[in-house]
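Of the protein chains in this complex, one is absent; all others appear in place.
When the chains are written out, they are named A, B, C and D in that same order, and each has its own residue count from 1.
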Amino acid sequence: MFGQLFISGLATGSLYALTAVAVVVVFRNTRTINLAQGDFSMIGAFVALVLIKSFAFNYYFALAGSVVFCIGLGILAERVVMRQIADSDWLTLFTATLGMYYILHGVAGHFWGRDTKAFPLTFDPTPINVFGGIISQGHVVNMAWAAAIGLVLFIFFKYTKQGIAMRAVTDDPETAALMGIPVRFIVLLTWGMAGFLAAFAGVLIAPIIYVSPEMMDEVLIKGYVAAVFGGLYSIPGAIIGALLIGICENLAGGYLGSHFKTVTAFAMIVLLLAFRPHGLFGIQKRREV
Amino acid sequence: MRRSYKSFITAAGVGVLSLAAFGAQAANGPGVTDKEILICSYQPMTGKVSSYFRMGKGADAWFKHVNANGGINGRMIKYKMVDDKYEPARTKNIVKRFVERDKCFAIVAPLGSAPTKAVIDYIVEKGIPLIGAGTGAAKNVFYKSRTVFPLYPPYDKEGTDLVRFTKEVFGAKKIGVIYQNDASGKTHLKGIEVGLKQYGIKMVASEGYEPKEVDLSSQVIKMKNANVDAMICSCAPEPAAKVYTERAKLGLKVPVVNVFFGKSPKVPELAGQAAVEGVYFATIFREWDDPNEHIQKAKGILTKYYPEEQHDAVHLWGFTGAQVFSEAIKRMGSGDITRARLLDTLEGIDNWKGSVVPVVDIGEVGPGEEAIKHLLVPSMNYVVYKGGKFQPFTPPWMK
Amino acid sequence: MADINAAFKAKMVQRKWAAMGVLFLAAVIFPMAPGVESWMASEATLIIMYIMAAQGVSILTGYTGLVTVGHGGFLAVGAYASALSTKYLGTDLITGMFVGAAMSAFVGWALGLVFLRLSGAFMAIGTLGFAFFVGTVVNNVPIFEGREGISLPKNHVIGFEIGDIGFYYTALAALGVTTLFVSLLVRSGVGRAFMALRDSEKAAEASGVNRVFYRTLAFSLSAAVTGVAGVLFAHYVNYVSSEVFADIWYSVDFLVATVVGGSAVLLGPFVGGLFVAFLPTFIELFVDQPGDLAFIIKGGALIFVLIVAPAGVVVGLVQLFRWLRGKLGGDTQ
Amino acid sequence: MTLLRLSNLEASYGAVRALQGVSMDVAEGAVVAVLGANGAGKSTTLKAISGVVKPTAGEIEFDGKRLNGMTPNQIVRLGIAQVPEGRKIFKDLTVAENLRMGAYARSDKAEISKDLDMILELFPRLSERAKQLGGTLSGGEQQMLAIGRGLMARPRLLLLDEPSLGLAPIIIADIFATLRKINEEKRMTMLVVEQNANIALKNSSFGYVLQVGRVAVEGVAGDLRQNKEVIESYMGA
Partner (left out) sequence: MTSHLRCDEVTVRFGGVVACNKISLDVEEGKIIGLIGPNGAGKTTLFNVLSRFQDCDDGHVYYRDQQIDAKNTHDMINLGMARTFQNINLFGEQTTLENILIGAHHLIGNPYSNMLWLPSARRNERELTDRAVEIAEMLNLGDELDNPVKNLPYGHQKRVEMARALAAKPEMILLDEPVAGCNDEETAELKEIVKRINSELGITIFLVEHDMAMVMTVCDYICVINFGANLAQGTPSEIQSNRDVIKAYLGEDDE
């Protein structure tokens, strides 16, 4: 049973991971916890669904369309809303993203209804055996996608000029500006990246949790928890946090009983924060005067 | 500024006067004029269970159809739905508004166990007929009042029946139960426990899930590990789809029966036909693809007024209350429409086959008796999903 | 210059109290006014409950600077404490409020200790986790009766049964008490210590403010006020259920109410509570079955407020008023 | 020829009037020192030149162009790089990445890699640690990295904010020797803010002494080193 619970948990965790990474990327460059991140994904899933159903796109073109749309959405969010209040305190930024959450929820509900919709299965539903556990091919493909995106991000942040500049802005925006890095453009890029990740998260998860305006609520919260778990600044931390939460949830559900399953993530985060207030990989700031 | 204030006063004055005129018509009940009958319902149009707003849409479609065909005995039915977000405190205020401001004649086909629990005392106290509320919670179904007309049987009775089903159809000795960790699931569980004793069956695994849970794999894995002979699934359509997907994935071949509120074309649509093949469902309505004329008519009506909607059992919940109410008004003819007459007329509906429900047979509730005898849909049927459609299935004891 | 300022400030304070007085007087007369029906009082009751809950949030988030997304949890603690004591001990509404406040304060104190070193986004997720935790407990521990819920008898105050109007007055009185309490608190030395911790922990500690003590105190006072609101929520519909009280949207709504009105202003929760509780009803006056439109309007209004008046509607209005006065004054000169 | 000219520059942070009318001239190819105690406005002057602090009054002119109102990245593109006070190394970036960020505003790849080689040659310690995170370097190495990062922009004017801060004397001497070498070989103009008056004046041609946001003394470096006022402004006699 352990193997099966573990593998299923890993699969679920990888679904949280993309959202967690997006939460980190936006937070560390803009101090914003983006509560609309899940809804970017939700809109992305709907866009892909419409492209497939009404315009007869194939899966990959629909995914590409969704990615383009979500990047636009992210950029729009930055230009129209977040830039206006960029200098405000943390709480204001947080609440503004909540406003975007309401709007996107309403827009999706208005145009596509509150019904749960199926997303066409793209892969053979026959499951396969991995290390004594059974896993569906869709999950395997999703994990592969997530890993591929992780790799792309790694290369982007490690080797490209804009990627390194993004990390430099995270580190110290003022000095980054002194180096000639256009900080505002980097922030725009950050939101674009949030949209990019959102589209993948939404389209990949859609066949599993189906498409509805509320589809990402639970995933967003788990993603946020995972991001905090990893310390809110670390992308590998967020990924590890997401996988850990997926696995622990499933193990708790399996061994302690399903009552404990959904609260596991929160029990974990409360315990962690009680002992490490800046997350697992967070920077413990020195008390400087 | 000043002018708008004045016009506001004028409008308010007119409002008060017209209200007064309204109350003066003594013969008809509140909300009833010679042209119109106002009935109301609260629905979760937004918020966490907004997908159940389908019930309201079903009822609304029916009344739109009635009005488009000239109403009933010359009266139009005005069906007012208000969003309560599934928050009981809001439901309470909305119902008070229905009663005090809008003067609703009756409350027809509202949705929700928790919201209804919060307002049923008030509704009964005011003598408002409550017809076909979408709730199977014991308090609402067994309420001691003649004005309450519950829609479907309480969940615990269904639970007991499902245990019998696993024994007599599947020949099961040890079963597993997956249930939604809320009032519906837990009430099912209560009934199941009664059934276990009654039919001498063991429950070797029982796993709950939260309505929004992303992944239900651990629950199904536990079923597999407990080596159950059969499963009872007290699941709403979306989670049911997840359960059957996982079940197919793990190759868990044991027979399954699902409670009636999970019986929806959504399930095979979301999970894929193969995963749902051979699953039994309890049901209280006819199938959407049943050639029965009333179902086909309902299908046409829903498609006409809510073209985006996919046909679901929850729509039929709404249809049921709406159709029974319309029938009662029709039977009341051209006389005064009062609440007392409505109750009498409803209780007089016996062996009526004119709705989406196979037979409506409403009993009589005497003073101090429980409303359970008022059930609009007293009987439960079964279907099995085979070859891409739900097919009627008759268990041995019903033959 | 200073004298003018002091005089201006004194005048503003006077006006604030005058405004509050008028507000409460209006609220007392309101149900008796001609044309007012009982449902309007019920609508007002809902708003009162939201205002009170937001007052609790404002103690922590506004005055102490700790953002909470978990006050729905304290709402539940208050509601269940009173519901259980009503069911098993037969207490009345007033006693229930004290029980709810005390229980909530205790839980708040404990949570404050656990989250001693958190701030910002970490505090937000921690408190959110707390709300979920409370939800799981009330859903699964048998005494709370899960989503089936506990139905309560009709409300009594010192032996008399009260109807909805009576409940309105009880809630109003409770709001009066909490408002008085919050206004005294924030002007007191303790309130100053809260705000000092918010503005600069270092300077506060150097001035002798015991961070541990005052943070936990802020947590428990804040929890107590929201807990009283929870008691009212429970008794208003005579029913508690985990389906209702385990919902994180209450937490979010209370935070929104606090931010919209102005988090560290006495009148802030009044405006914010009105915004959150009354907006849906308000929209319905103009649009039949607004559904998703209500969501869009709510989000749009929220963002609009944040852009136009980042410190909240009340502060924004005061600034607008001052600006207008300066402008008009300038014109006459 | 004057490369940079400040005239009556004023700037403030909130309530602090950091600059109250500073005027300076920096000739092309020169090393100019700006001295003064803490809070005299030295760093603010540099920040105003780089466009991070917006001056409230006065003019900044670089190579005949007015810099007021330009964004920092426009200013970097014009050829002004800054080595900020306290090094301000990107701690989570490697040494190589830090250097690469110095060249952010440039797109001539071949030249960039040439400059990179040049800098690694100039500071061999950095080439040993190219893959280490900036935060793990010692203070002296960080200063070298900060200077290298500034040079990567291939600026015409390099602004250095207290390069000697917190470093041991031997390392300070080393760093200034390198700076002088760069100045001589590349004819790079430098404006050095320093507290360490002796070393700064020894390595520069002209000096300004700031006091509370104003230029108190100015003169040829050699003269300033003998100037009583300079010592007084430091020792408060």
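Going forward, a residue touches a chain if its C-beta (ideal position, glycine included) is under 8 Å from a C-beta of that chain, and two chains touch if they have at least 3 such contacts.
Everything numeric in this text was worked out from a predicted model, so none of it was measured.
> One chain is left out of this view; which of C:Arg15, C:Lys154, C:Lys202 or C:Arg325 touches it in the full complex?
Spelled out, the listed residue whose C-beta touches the missing chain is C:Lys202.
> Taking the entire complex into account, which one of C:Ala102, C:Ala173, C:Val190 or C:Leu293 touches the absent chain?
Only one of C:Ala102, C:Ala173, C:Val190 or C:Leu293 touches the chain omitted from view, namely C:Val190.
> Considering the whole complex rather than only what is displayed, give the residues of chain C touching the chain that is not shown.
Residue positions of chain C that touch the missing chain: 1-2, 5-6, 9, 181, 184-185, 188-193, 195-196, 199-200, 202-211, 213, 217, 221, 264.
> Footprint of the hidden chain on chain D, which residues?
14-18, 20, 37-39, 138-139, 162, 164-166, 168-169, 172-173, 194-200, 202, 212-213, 231, 234-237
Basically, only the chains that are shown with their structure count from here on.
> So which chain is the furthest away from chain C, centre to centre on CA atoms?
If we average the C-alpha coordinates per chain, D ends up farthest from chain C.
> Tell me which has more C-beta contacts between its two chains, A-D or A-B.
Looking at A-D and A-B side by side, A-B shows more C-beta contacts.
> Based on Cα centres, what is the most central chain?
If one averages C-alpha positions chain by chain, the most central is A.
> Could you give the separation in Å between the centres of chain B and chain D, each centre being the mean of its C-alpha atoms?
76
> Give the residues of chain C that touch two or more other chains, as numbers and ranges in rising order.
Residue numbers touching two or more other chains: 139-140, 291-292, 294-295.
> Specify, in ascending order, the residues of chain D that touch 2 or more different other chains.
none
> With touch defined as at the start, can you tell me which chain C residues reach chain B in the complex?
So the residues of chain C touching chain B come out as 35, 37-39, 42-43, 46, 49, 139-140, 146-149, 151, 164, 233, 236-239, 241, 243-244, 247, 249, 280-281, 284, 289-292, 294-295.
> Could you list, by residue number, the parts of chain B that touch chain A in their complex?
For this pair, the touching residues of chain B are 45-46, 48, 50-51, 53-54, 181, 207-210, 212-215, 217-219, 221-222, 225, 237-238, 241-242, 245, 248-251, 266, 269-270, 272, 274-275, 308-310.
> Along chain C, where are the residues that touch chain A in the complex?
Against chain A, chain C makes touches at 61, 67, 114-115, 117-122, 124-126, 128-130, 132-133, 135-136, 139-140, 202, 252, 255-256, 259, 263, 291-300, 302-303, 306-307, 310.
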